[in-house]
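Quick one: structure below, then a few questions.
With one protein chain removed, the remaining protein chains of the complex are shown where they sit.
Going by the order they are written in, the chains are A, B and C; count residues from 1 in each one.
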Amino acid sequence: MIEVENLTLRFGGLVAVNDLSLVVRPRTIHALIGPNGAGKSTTFNCISRLYRPTSGRIRVLGRDVSGLRPQDLAPLGVARTFQNLELFGGLSVLENVLIGAHVHCGGGLRERLAARPPAVIGHVEHLLERVGLAEFRHAQASALDFGRQKMLELARALAIRPRILLLDEPAAGLRNREIGALDRLLNELVERDGLTVLLVEHVMQLVMAISHRVTVMNFGARIAEGTPAEVRRDPLVVEAYLGQEAAHA
Amino acid sequence: MGMRSVRAALLGGVLAMAGGLTALAQEVGVTPDRVRIGMFAPLSGPSAAYGQDVLNAARMWFDKINREGGIHGRQIEAVVEDDRCNANDLVAAVKKLVEQSNVFALNGGSCSAAVVAASDYVVRNRVPLVMLNASGDGALFPPNDYIYGAFSISQHAAGGSAVEFAARHFNARRIAYVNHDDAYGAWNLNAAKFQAERRGAGLNVQSISPNITDVTAPMVRLRAANPEVLVIMTYARPAALIIRKAMELGYRGPIVVAVNATADLRQMVANGGGPEAFRNVYIQEVLADLPGSARLQWVYDMYRQAYPQLASQEGRPQVYMPYGLPSAMSVTRALEAAGPELTREKFLAALQGLDFDSGVMAGPIRFGPRNRAAQQAAIYIKYDGATMERVPGSFASDWRFE
Amino acid sequence: MDSEVLFLFLQQGIASGIVSGSVYALLALAIVMIFKTSEVPNFAQGEVFMVAAYAALFLIVFYGLPMWVVIPAALLFTVAGMMLFEAGILRRVKKALGEPVNLVIATLGLSFLLRGLVRQTGLGDTPRSFPSLVSTDPVQIGQAMLTRLDLAIVGTAVAVMAAVFLLFNFTRAGRAMRALGMNPKAAALVGIDIRRTHAFVWGLSGLVSAISALLIAPKILMTPEMGHVAILAFAAAIVGGFNSLPGAVLGGFIIGIAENLVGLFVSASAIVVTPFLAIMAVLVLRPQGLLGGRPQMRKV
Partner (left out) sequence: MPPQQAVAALPARASSNLRLGLLVPAVAAVVALALLPVFTSGYVVYVANVLLVYVVLSLGLNLVIGEAGQFSLSHAAFYGIGIYAAALGNKLLGLPLVGCLLLAGVVAALLGGVIGTIALRMRDIYLALTTFAFGEAMQWLFLNWEPVTGGPNGLRIPPSSLFGVEILNDKQAYPVVLGVALLMLGATVVISRSRLGRAFRAVRESDVAAMAMGIPVRRVKIMAFLLSAFYAGVAGGLFATFSTYIHPESLGFQTTMTVLTMVVVGGLGSTGGALLGAVVFGLISELLRQAPAVQEMTYGLILILFMMFVPRGLAPAVSRWVRGRGHV
């Protein structure tokens, strides 16, 4: 579904991503992990076309993305969330998700002019139920608590009806109970709805519980890849994380 | 579907009403013992200095006439509005006076471009308008039946007269001419070109913005043309900058400053670089005599008596104050001449026939069948920063509306 | 136009452009230092400039005070006024909602208020001249004619620019201001008093505006509308790069020279439109301005 070949991105003299290659298979949850500044989010932003890679190739759904603009991905069925939340804060919860469905309500003039476009409103309401925000539909997005804001962002991404979901630290800042719900939801999306998920994550609990495959990055490069169990045993990974923890201590 | 028919019906109703009203609209603002005059001028904002005291002068004339028993037994009732010197506000003021205060005639306007904005409305509604001190060329040419003005001087006459003075008095063949790129400038340049051509003189023109802060560029260009006389048709601030720059650039020839800039002569000398810069300066004047002369003393006495409190303030009366008098005099004289059975038509006919000496302005106030501009000529005064010396004779523009 | 005249025009245009440009540059500096730290384009800067000149004139006309008292008093008055506006009004506006539009409107409100106030004094009815400390005797440089006053203006302006440069680069207060401009949160973390620094920047900006006002007032004459000059300063700031202090200075000189050259070689009535054409040209060709840093990509 996503193929990254020899991706390199330099900011001035700084190499943020170094010759990274990566393949995400259909209907899997693929996690991208690594210490802070390892280049995970940068990779992510290359895939969603916010950054232009210095070299290398990225194919999404079999298509080379190099000619695409950021807004061309949603119509292809690629949705994403953001590390630090990028909600439409001043708008209502419902409107946030409706905007997520933007590409699906461009049909006729009636559809375009409707405040509640018939083609998508059912799906949007369903999504709000699914992430548990139905009762807050008229609340202002920025007034929600942090966990609900994260769920709202996920619902908004799902309104695109994506085939690929790119999640940038979905569990960061969530409490255990909320992580459990997220865990179930993601599994359901892959098993039942047939989505493919690429996620960048720090919360190991989530990564180890749900990922089918894990890629580990450090200093912009891939240092390991495999199943959660394999990766956990990899000495390079242990060193990278231990080293980081030692540095933190 | 319904909306359209409602609108059509409404439109029809409004049209019918408008038609019905005109039948009743005779002798608006006139009762046996009163005639209501609508007055407007800039009373606030940056242009208030052009309007406040001019309007006060006109009012004190009306008050004097009222004290003497009015005209044909009628007292003049003045209704005043602020026009802020801009087109939209002036039109609002005029419409309020005409349609809400139901005035008989209008006596107002100090800002030419803004007055022009109201001219079509005034003509359409057949309301007589006697301007205050606006030159108002745009509303006076071509002449129409309802609007009279230029009691100080029209811009056409001001420009033509200044060039005439330069060409005749100094025998100049190369005249440098600085004006503004606004309505005033367009008008005075029009007549100035005509006059220069008639006298066989060359006119080197620089049109500058009224907001200009640095006049070096236009002045260097004029200097390069080596003019014999420099004519300044700008407002006070740019005029002072030009006089000063002329000195800096070593120009020593005669400078003629039009009436647009001469509001405050002492300030002009201070602003223009002191007496040194005024060795060869001539100012255009439209009053009957030198400012401050005995001949005009009665005007200032009258003001002091009418507005003792205002008169005690710094900077009062404002310089253009006397211009309000000939305008108000024209109104009262025309009311007088129109007879006791006052109608707008009679009033307008009387205005057209006016020809009198106001005792205030340089020339007579004279209209005619094809003339709506009261004053055509100006006198010139040599001014060295302290003393004034009148140049004999007056100088008139030959430009006429074709 | 023969080559001799052309050469003369060129010299005069550049010389006169440097004189007016140095004043635009100062005022642009005042605008940019506020924008860099508070992200507010202060639309009242021109009126602050105007009020500074009128404050001085007021003291001269009504109290007959000597210049050595008047000048410091006017400077102090302007600085205090700006600090008061920042601390008393703008801070409140920021707290109330803090949208950039609201801040801009508040500065616009200030500009109306100040103009109205000056008109109340009665000094605004006629253009006034401000007494010059330096004579206006002509000085010839090459073929260009300037005055002693012109030279004094350029000299003082350059000195003030140098002082601002030193202040920003080599003092604690300057470092605090720069830090505030780069990242307010981080600045607070390293112990910079944000409120005091903001007030300081506004005060400094008031000081620089007041100096430029007293410098140029004898040359351009005073009216309550003299704040118009700020438009040229805004143009200078944009041309130079709105977040760059050296850019503001460069932009000031470019606008000053461009105005004069256009006036000399094109037409006097095109002078007023020159700064706007310069703005549009720069923004189309190099949006961040000549010395402006590239706008940073927001991290997501």
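Basically, contacts are C-beta pairs under 8 Å (C-beta built on N, C-alpha and C of every residue); 3 or more make two chains touch, one makes a residue touch a chain.
Bear in mind the structure is a predicted one, so any value in this text is a computation, not a measurement.
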Mind giving the shown chains that are in contact with the missing chain?
A, B, C
Chain not shown: contacting residue from C:M83, C:I238, C:L261 or C:L291:
C:I238
Determine which one of A:P26, A:G89 or A:G194 touches the chain that has been left out.
A:G89
Which is it among B:G138, B:G253 or B:P364 that touches the chain not included here?
B:G138
On chain A, where is the contact patch with the chain that was removed from view?
48, 50, 69-75, 79-80, 82, 86-92, 95, 98-100, 102-103, 105-106, 111-115, 117, 135-136, 138-140, 143-146, 148, 156-157, 160, 173
Note that chain C touches the absent chain at residues 35, 39, 41, 89, 92-93, 96-97, 99-106, 108-117, 119-120, 231, 234-235, 238, 242, 269, 272-273, 275-277, 279-280, 283-284, 287-288, 295, 298, 300
What residues on chain B make contact with the chain left out of this view?
3, 6-7, 10-11, 13-15, 17-18, 43-45, 48, 81-82, 84, 86-89, 91-93, 95-96, 98-100, 113-114, 116-121, 124-125, 138, 181-187
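One rule holds in what follows: only the chains that are shown with their structure count from here on.
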Measuring centre to centre with CA averages, how many angstrom lie between chain A and chain B?
73
So, in whole Å, the Cα centroid of chain A is separated from that of chain C by 48
Within chain B, the set of residues that touch 2 or more other chains is none
Taking the complex as given, what residues does chain C use to touch chain B?
5, 8-9, 12-13, 16, 20, 119, 122, 124-129, 136, 138, 145, 147, 216, 220-221, 223-226, 228-229, 259-264, 267-269, 271-272
For chain B, which residues are in contact with chain C within the complex?
45-46, 48-49, 181, 206-209, 211-214, 216-218, 220-221, 224, 236-237, 240-241, 244, 248-250, 263-264, 267, 270-271, 273, 313-315, 318
